[in-house]
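What follows is a single structure, and I will ask about it in a moment.
The complex is shown incomplete by one protein chain, all other protein chains being positioned as in the whole.
Chain IDs A, B, C, D and E follow the sequence of writing; residue 1 opens each chain.
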Amino acid sequence: MPGDSRRIAGPQDSRAPHWFGRQQETHQEAGGTRQDGRGDHDLRPVYLHTGVVSQATGSAYMEMGQTKVIAAVYGPREISRREEFTMKGRLCCELKFATFSCRQRRQHIQDNQERDGSLIVLQALEPAVCLDKFPKSQVDVYITVLQDDGSALAAAITCAALGLADAGVMMYDVVVGCSVRQCGEDQWLDPSVREEFRPEVESAGDHGMVTVGLLPSLNQVSALVLDGHLQQQTAVQAVKTCISGCQGIYPILKDCLVSSTRRNVPSLEQKSGQTSTDGQNGQT
Amino acid sequence: MATEQTLRSFGCEQNLLSRPDGSANFTQGDTTVLAAVYGPGEVKMSEEIIDKATLRVIFKPKVGLPGCAEKFQERVLRNTCESVVLATLHPRSAINIILQIIQDSGSLLSCCVNAACVALMDAAVPMKCLVSAVTCALTEEGQIVLDPDSKQEKESSAVLTFAFDSRENNVITCSTKGCYTPEQYQESLSACREASKNISSFFRQAVEKRMSKELKVKT
Amino acid sequence: MADSVGKVVIPGDVLSEFRASEKTSKVALGPGLRQDGEEVLVTKSGILRHKEPNLYWIDCHQRRYIPAKGEDVIGIVTVKSGDVYRVDIGATQPATLSYLAFEGATKRNRPNVKVGDLVFAKLLVANKDMEPELVCIDSGGHSSGYGVIPANGGFMFHTSLNLVRKMLSPNCDILKFLGKNVPFETAVGVNGRIWVKAKTVKDTIVVANAIASSEHMTNAQIRTMIRQLLDKLSGF
Amino acid sequence: MAAPRVCVPGERLVSTADCESGRGTYVHHGYIYSCLAGYMHKRNLDGKELPIVEVIRQKEDAVPRIGSIVTGKVTSVSGRMCKCAITCVERTTLREPFRGLIRKEDVRATEKDRVEMYKCFRPGDIVLARVLSLGDANCYLLSTAENELGVVLALSEAGAQMVPVSWSDMQCPKTGSKEFRKVAKVQLQQE
Amino acid sequence: MSSTLGVLSDAERLFIVHGVQDDLRSDGRACEDYRHVEVETDVVSNTSGSARLRLGNTDILVGVKAEMGEPDPGRPKEGKLEFFVDCSANASPEFEGRGGEELAIEVSNALQRIFNSKSTLDLTALCIIPGGQCWVLFVDVLVLECGGNLFDAVSLAVKAALYNTRIPTVIVTADDEGQQEIELSDDPYDVKRLDVDNVPLIVTLSKIGHRHVVDASWEEELCSLARLTVGVTQKGTIAGLNKEGSGSLDPESIYEMIESGKKVGVVLNSRLKEALEKEENSKREKVGFLG
């Protein structure tokens, strides 16, 4: 990376081998079945796990097919930036793609997509977190995509929410993310990287990608992103499909949380003897 | 195994800068390092340590911007100084050591350590003991060359640098390049240790030179 | 220990068999020496000094001033904050000086101290854990020489710490001798700051120079040096 | 008792008609929901007809709240105040410290104006204190103006752990020298 | 948008919310009414295209500069669009320091989102030598004053500026070694224009109480926790959606919002087109529409 004295420098410029590849990369074309043989509205197998980062207050790891995401939550901690006193807590999110997470090597410094993603995840989580529970302090959520095989943003949202829950940050609800790729008539749930919407390889008519973040038990949408062009009805339909997708992932997340809670059992007696000074109840 | 038991001629000058609290110029052969020490002075809030002084080493290469390699050296030098300085005597203060490379013709690291040590003494920063460093090179034939110049370093199969404390002559710091056997390591180590004694005794002479006036004057 | 008195020692040197005086078995260790279990450890390079009955310390060319309780220093007022002034005395942290630490000062009538003023003060609190605290009154509440140094005509200059120590040592008579020839007022801060004021600016400069150049001289040398200076002066 | 129910954030627990909302829960449209992933736990408080429902877990976000007792390590002492790093809130140890501040007037209950800070605290001391207020943007305001509050652990100049000899000073077992501190009355349930 | 812009008393907040409840807003508009918009193109001389737009108190200046550059290796046959948004501190005191930067990033991301599609703007038209040279359009957005509904205003201004943009035609000649050379035609009127028919406009719908409003004033923005920005083309296709703010929305209201977003968007598009054409034909200074 030129001009960065804080890292070991490589050659001035280098090209990924696949630029010179004879055979062009293949994309999922409109019509026809999906490469991994899924039905249009099937999810890929989901794996969730909590407590993967020992140093963090809470953390989670998620796999959706080949997509791998890890999230760590720190805090509530002191507000890092000098700011005026606030009775509400602050939530901060940082989404990062590992340099080796994509076909094309990514740079170390945050790029536009990461900045945009960080904001979307933040706005997806904010409605779910009881910010008034930690005045003048902040909770930091760091998310790293280790491998992007599609629907990374959706995975990031789910994973981050699970991390928050694992950290014991008070929340009104968890958040589940899910994406849909609209390609002409076809509507693929939880698209893989080959199916994902890429402007440079796009078919005519309806095309685009919708990502939704859902608070499943309150049935509220906390994130909604559409890239591409869709007819109004298709858009609405796509959002509906996403929501059903989220509802499909929710039970898996729930099970993961329940089992992880069981794993580190608190002895209730000792806990209920817990000081009552902070025993104020949470009205909304 | 044969050893070239000679160090290049080395010398030092103290107190040649007026602004710092202490300064020294150390030369080994043609390798020259100018060290300046500021402190114990005011410390940045972010770097404050409640029960001891914050040591910082700034390693200024002769040319070019400092990068990872320099940071690496800074860390080695800082830790080396930390292990002899009694930092707990000046809590919540900063001691800054600036090392300006005047010329590098071999054995740079050891020269830096020695320069820093003299500068710390000159600034009268309290120290447990002194630290003296010696570099040696292993030739392809496995011969040990003490205090090598850059040419000898380039030709060698490995370069080892040791820093010793002046009390028990144990190894405070060790940094090596290249490959070598454990036996070679031990031999180099003892060779360097012997040589380091000359340097520590040289430190005493340096102080006597500096104090000569007072020694004469009896108030 | 006795045998190395007056000799050069360097950090790491270990001193043994003290000649503690009859009166007290305990030895007092000054700057540069640390009790380390049974033995005494040298932490600064310099010359080992001994003072009867039982005081040992090390003379060294230290530039940085380390505050010590009860020492007289010259400081510069840098900030007024709340009910204290912040005063730079050349130590790691600025020292604090309370409004009330002046002769006759009360909550009502506050002393007239401005930012930038020179103050001659005594260290009330000085230890590694606390920020140093100054007072401009003695234990009796009187300003015995302490207080703001008038700005008119005086001159403050920096010297090495051990020159100041030397000047203050009883058997150094530079001030006495100078005073005999050139009348002047002076304030000597242990933090290496000396303020002098003579009748004329010229005299002031002479005094300052005399003091500055006296660091490595015996009393005899000093006398001759001063005479030469004065001759030059009267020569004009 | 029966195996306690495990719930996750956003899970509906009971109607407000049957229970009162306690820690780890919130009320929404007449129902009590969980804020945490943890064990649902009902307990009856005397004087209340409705039981309180709480959700309890091991890892819980601990932030200093007004009135809570905190453990802190003194970081710096000046004539007017004493700064410290809050390491524990009640019994939960924090992963990262919060900054706290004890003003001169909050050190002890009596003779507030005769307090000399450096005769109460030294950097490195461990103190028990109560949170007075959330303070300003970067510091919580703490108080040690109670018998049970103040220095619980301090090292002497010689580096030995000192033993309290009175409410105002402690003694070094090594050298026998006494040092001034605002000593907290030792609580017996501590080991 | 960061809802730290100023503060609102509970009384004001309550008034606005109740007002919206019965479809009557503090400035007399109904929930789906737009404020008066004034647009003016060709306002900056040394640009390829420019536009100034006022929407209520919101004032936007956009300049488009066409320069030659290299295409992305991934898209050799296409030109490039680059957005730079500057929320200058005099637009609103909150823009000082980071506040402005963050907002600027949000705006440029929103623009990226609606332009991030082939059918928005035919970028192949900007290609000069495939894989070699292409036109790069630098779109500089300057927020002069922010009186709410920034995103919509910016998108309007950008579309107007692109409509106004003229790119000199180039002739590519290959010399005998097959070396290609680019000649710029020197005739100032020999220019090509962009087809902006499919360029979407952003319609932001702010959720206030149980209803949503379009073109919210900044007071209204303070009362809404969740907003939905909808990209809408002339034909009424949805070109980009994004939920903003720290609140959440229930699915039903989202569908409604998309619905009304589309309605308003289509009208807005056609009105803008009219206005622009009108302005071009008759060199009138300002052309108001929707007023």
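Quick note on the criterion: a contact is a pair of C-beta atoms (placed from the backbone, for glycine too) under 8 Å apart; a residue touches a chain by one contact, two chains touch by 3 or more.
Definition applied: contacts and distances are computed from a predicted model.
Trainee: Consult the UniProt record of the chain that does not appear here and report its protein name from "Centromere protein O", "Ribosomal RNA-processing protein 43", "GPI-GlcNAc transferase complex" or "DNA replication complex GINS protein PSF1".
Mentor: From the listed options "Centromere protein O", "Ribosomal RNA-processing protein 43", "GPI-GlcNAc transferase complex" or "DNA replication complex GINS protein PSF1", the omitted chain resolves to "Ribosomal RNA-processing protein 43".
Trainee: Kindly name the visible chains that come into contact with the excluded chain.
Mentor: A, B, D
Trainee: Touching the hidden chain in the complete assembly: which of D:7, D:40 or D:88 does that?
Mentor: Touches the omitted chain: D:88.
Trainee: Out of A:30, A:43 or A:146, which residue would touch the omitted chain in the full complex?
Mentor: A:146
Trainee: Mind pulling the chain D residues that touch the left-out chain?
Mentor: The list for chain D reads 71, 73, 87-88, 91, 93, 95-96, 126, 153, 161, 190-191.
Trainee: Using the document's contact rule, name the residues of chain A that touch the chain not shown here.
Mentor: On the side of chain A, residues 4, 6-18, 20-23, 52-56, 66, 68, 70-72, 74, 77, 80, 94, 96, 98-103, 105, 108, 140, 142-144, 146-149 touch the unshown chain.
Trainee: Give me the chain B residues in contact with the hidden chain, please.
Mentor: Touching the missing chain: residues 68-69, 71-72, 75-76, 78-83, 160, 163-165, 168, 170-182, 185-186, 189-190.
Heads up, the rule we're going with is that only the chains that are shown with their structure count from here on.
Trainee: What chains do chain B and chain D have as common neighbours?
Mentor: A, C
Trainee: For the chain pair with the highest number of C-beta contact pairs, give its two chain identifiers.
Mentor: Comparing chain pairs, contacts are most numerous for A-D.
Trainee: Averaging over Cα atoms per chain, report the distance between chain A and chain E in Å.
Mentor: Whole-Å distance between the two chain centres: 28.
Trainee: Averaging only over C-alpha atoms, locate the centres of chain C and chain E and give their separation in whole Å.
Mentor: For chain C versus chain E, the centre distance works out to 71 Å.
Trainee: Which whole number of Å gives the spacing of the CA centres of chain B and chain E?
Mentor: 62
Trainee: Among the residues of chain A, which are close enough to touch at least two other chains?
Mentor: Chain A, residues with two or more chain partners: 128, 215, 218.
Trainee: Name the touching chain pairs, please: which are they?
Mentor: Touching chain pairs, listed by label, are A-B, A-D, A-E, B-C, B-D, C-D.
Trainee: What part of chain C is in contact with chain D in the complex they form?
Mentor: Contact set of chain C toward chain D: 82, 84, 96, 98, 125, 127, 129-131, 133.
Trainee: Inside the complex, what are the residues of chain D that reach chain B?
Mentor: 73, 75-76, 123-124
Trainee: Would you pull the chain D residues touching chain A in the complex into a rising list?
Mentor: Against chain A, chain D makes touches at 4, 6, 8-12, 20-28, 33, 35-39, 41, 43, 52, 54, 56-61, 63, 65, 67-69, 90-91, 95-96, 98-99, 134, 136-138.
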